[in-house]
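To start, the structure under review is shown below, and the notes come after it.
Note that this complex is displayed minus one protein chain, with the remaining chains in position.
Now for chain A:
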Amino acid sequence: MNRKKLQKLTETLTKNCKHFDKFEVKCLINLFYTLVGDVTERQGVVIGLDRNAFRNILHVTFGMTDDMIMDRVFRGFDKDNDGCVNVSEWIYGLSLFLRGTLEEKMKYCFEVFDLNGDGFISKEEMFHMLKNSLLKQPSEEDPDEGIKDLVEITLKKMDHDHDGKLSFADYEQAVREETLLLEAFGPCLPDPKSRMEFETQVFKDPNEFNDM
């Protein structure tokens, strides 16, 4: 990619992104192209990270392990649903991922947890997301009993309108009362430690990506 194009891309993306400054955007764009690798640009073919590559980044850089959640995070990034994260989705996604306000994060997390995208987190969805969260006790007759109970506990805590499912309003209210509940059904944001590591690595070494 030539310099001029890069310049232009950086500028447009910086304009649309509130959490990063120009330098940071540039670093992230550089990182993006490093990650995508040496793909020659062709007409009609979108350059981007596919699901596996992206999941790999989530796993290695941000320490996420839950396959399902990682899938959902990918969908969260991939706004246009074309199966790969392009450069603007990358910047936009990371801006929320790293620096999003509580409101942005709530919206994002809710989308992640709302598996079928119907605007509610249903009991079934919760069960699905929590099913691996408890150590299996061999003594329990029904191994799922604990999970079901956990779902009930969560609903009791968060379902303010008592309709048996979580609307965004329910979720928002609960999170505002107790921020810990933001990632109630699984870690879908980087933990602060890996976030800091990522930022220092990417933003502090501008020269590393200059040879692009």
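Quick note on the criterion: contacts are C-beta pairs under 8 Å (C-beta built on N, C-alpha and C of every residue); 3 or more make two chains touch, one makes a residue touch a chain; residues count from 1.
The working rule: contacts and distances are computed from a predicted model.
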Omitted chain, identified by the protein name its UniProt record gives, among "Probable glutathione S-transferase", "Oil body-associated protein 2B", "AP complex subunit sigma" or "Outer dynein arm-docking complex subunit 2": "Outer dynein arm-docking complex subunit 2"
Touching residue (missing chain; options A:50, A:71, A:104 or A:183): A:183
Options A:99, A:128, A:148 or A:165, residue touching the unrepresented chain: A:99
Selected from A:67, A:103 or A:149 as touching the chain missing from the view: A:149
Missing-chain contacts mapped onto chain A: 19, 99, 102, 129-130, 132-135, 137-139, 146, 149-150, 153-154, 156-157, 178-187, 191-193
